[in-house]
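Heads up, one of the protein chains got dropped from this complex, but the rest are sitting where they should.
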Amino acid sequence: MKALQRAWRMIAAGFACFAASALAQTEISFYYPIAVGGPITKTIDQMAADFEKENPGIKVKPVYSGTYQETIVKALTAHKAGTPPTTAILLSTDMYTLIDEDAIVAFDDVARGADDKKWMESFYPAFMANSRTGGKTWGIPFQRSTIVLYWNKELFKEAGLDPNKAPATWAEMVSTAQKLTQRDASGNVTRWGVQIPSSGFPYWLFQGLTTPNGVELMNAAGNETYFDRKEVVEALQYWVDLGRKHRVMAPGVIEWGTTPKDFFERKTAMMWTTTGNLTNVKNNAKFDFGVAMLPASKRRGSPTGGGNFYVFKKATKAQQEAAVKFARWMTQPERAAQWGMDTGYVAVSPAAWETARMKEYVKGFPVASVARDQLQFSVAELSTHENQRVTKALNDGLQAALTGAKSPEQAMKDAQAEAARILKPYKK
Amino acid sequence: MRNGAVTGWLLLLPAAALLVLFTHWPIVGSVWDSFYSTPKGSRPPVFIGLDNYQAMVADEVFWKSLWNNLWFALGTIPVSIALALAMALWVNSTMRGRTWLRMAFFTPTVLPMIAVANIWLFFYTPQYGLLEKLTTALGFGTHNWLGSESTALACVIVVAIWKEAGFFMIFYLAALQSIPPSLSEAAALEGASRGYYLRRIVLPLLMPTTLFILVNAVINAVRMVDHIIVMTKGGPNNATSLLLFHVYQVGFSFWDTGYAAALTVVLLVVLAVAALGQFVFLDKKVHYQ
Partner (left out) sequence: MSALYEPRGAWRTLETTAAWLLGAFWILPLVYAAWTAFHPSEYSARFDLFAPWTLENFNRAWEAAPFARYFLNSFLLVTMVLAGQLVLCTLAAYAFARFEFPGREVAFLLVLVQLMILPDVLIVENYRTLSKLGILDSIPAIGLPYIASAFGIFLLRQTFKTVPRELDEAARVEGAGWFTVLMRVYVPLAKPVYLAYGLVSVSYHWNNFLWPLIVTNSVHSRPVTVGLQVFSSGDQGIDWSIITAATLMSSAPLLIAFLLFQRQFVQSFMRAGIR
């Protein structure tokens, strides 16, 4: 069986060599997920076709592989079976998992030229924080996002607040939200002041609180977490208090999926959600809305999120080089700008924001630039070895505190203990 | 019939092969793999004895899922069986609108659980979900039904009951229709009251059906996690995590297959105990009818 497989592979390789020498063609497969609405598959196919036209020696086979979760499953299973894609867009937080599975190569090992180095330096540093470890670049930012605050200007006016000024500090957010929270005669809430979702991946939203409070959740090596630090507990206390003490946010766990709808329905006057929702809000909010950076405590701050390019180890050298070329082409300023406008993601390099079309777009729709401006204060999304497990430990702790099952201090202490246990094998 | 023996086996062979491959082999495989570590990168699995089981003892989510599953079973099984019996009695009577009732009760059964979960997710939505509208109209405050640890499990239990009761009703209906009319005539001659007739004649006759339903309900309590994935993802803080959901998470999101195998073994033990219980119980009870 094994021998047969080897024979087949040799024959296939022989054919590939033959084909390569005859046509000098390299074929690369490219897995990509979609997490936003719109005809994204068509856009990607078009981009691949354009790339092929400019690079006749390379054929790109784009494969739409579902959600991020499905894409990594598919890529890893294929990797284990010996047939991984050449390149794929996967979550930036999957970096350590991919390294641990020995699935990817660092970009610096494939692209050694001076202009390659320059290219890797051309992105916002905030995005690179999740793309580098141990001095190497493992991912290239492609569709990246961050958390921002959306607010309903009409409701601000109704409550006697300045509709053009979003709360800039934690204290302001509480006082603003208090004015915006509406109760009926019997004291039941008919509208909340603010909504910070906490289902699914609360750790990400939580980083929108810990970062301003001046603390990071993990080290750069991804083998240590700091969940029980004082500033972390404070941040959680603030989040819990919004619901339980100040009563300006629904207590308990708030669903990520329904939050935009609650905002459209004026059931909440402010919401925290991804910049990727900008187009959605623009199309569905029947009122004037604003977008702002997250309020500050000790400083401004928000985590980044979204997906990176990765190149797989089991591909041939020629394929890997072609994949880097493709990634470079896809992240050119013009294209990055276009991608950002089409999807609502943050264009990944400063140069992209300097293009004429992007400038035009921002002029007509100024809120689009808020996410960019926030990038200077942004940090890496929580990502460690055994990423899923560690984030689950934190998520459970956060939900326990938000639902009142544990005190913030206890919840974070437990989460830290669990994370430390999981990460023990990686601390050497 | 020597020839028959060969033919018999040959007829059985295709089904047997698939059964062995997808039922017996994985049962053995789960036990086997539970003693091995999870392969990672270039590291192959190694024999680690009971390490996975020790990890399980220390795994709080496992214990929580186990308890949740127990409560889930205790919450769904008796209520759905009682409701199913009531439904069957009503649908089987000459009550007005019984065809309509039968349709209302049975419809959830033909819907995919995943669709059911979406419908109920909408029903439970805070502030503008139908449930919220009903409670606020009645003067109660709003409540975050799926977002509170105290109510989330109850909410998913209700969904399971809604989905299952109509299904079980059918079995009762079949059993009720097979009771010979002579029994009720005889009982009436004796002057037995309705309550007496239901309690002393109908219920005992339904005993085998009840046991059959009970077994199905137990299997379902272990098997049903579709709605958990859609509605809560096991949250908040694992308040709705069930055993199979935990297996799913460990196996397909943490990719810790060794530990997932050990968790599967626990599931298998639970099912085996249920099967054994049914065997013993069946032997005792069913003889008496």
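Think of it as A and B in the order they're written, each chain with its own count starting at 1.
By our rule, a contact is a pair of C-beta atoms (placed from the backbone, for glycine too) under 8 Å apart; a residue touches a chain by one contact, two chains touch by 3 or more.
These figures come from a predicted structure and were not determined experimentally.
*Asks:* What chains on display are touched by the one that is not shown?
*Replies:* A, B
*Asks:* Per the definition of touch given earlier, which of B:Phe35, B:Trp145 or B:Tyr248 contacts the omitted chain?
*Replies:* Answer from the full complex: B:Tyr248 touches the omitted chain.
*Asks:* Please identify which residue in B:Phe72, B:Trp145 or B:Trp162 touches the non-displayed chain.
*Replies:* In the full complex, the listed residue that touches the missing chain is B:Trp162.
*Asks:* Just the residue numbers, please: which parts of subunit A touch the chain that's not shown?
*Replies:* These residues of subunit A touch the chain that is not shown: 35-37, 63-67, 70-71, 73-74, 77, 80-81, 256-261, 265, 267, 273-274, 276-277, 280, 284, 286.
*Asks:* Which positions on subunit B touch the chain that was left off?
*Replies:* 1, 4-9, 11-12, 14-19, 21-27, 29-30, 33, 83, 86-87, 89-90, 92-97, 99-115, 118-120, 122-123, 125, 127-128, 130, 133, 162, 166-167, 170-171, 173-174, 176-179, 181, 184-185, 187-188, 194, 197-198, 202, 212, 215, 219, 222-223, 225-226, 229-230, 244, 247-248, 251-252, 257, 260-261, 264, 267-268, 271-272, 274-275
Here is the rule we go by: only the chains that are shown with their structure count from here on.
*Asks:* Would you tell me which residues of subunit B are touching subunit A in their complex?
*Replies:* Residues 40-42, 61, 125-128, 136, 139, 141-142, 144, 146-150, 232-233, 235-239, 249, 252-255.
*Asks:* Note which residues of subunit A are touching subunit B in the complex, please.
*Replies:* Contacts found on subunit A: 69, 73, 76, 100-102, 186-189, 198-200, 250-255, 258, 262, 265, 267, 386, 388-389, 392, 395-397, 399-400, 402-405.
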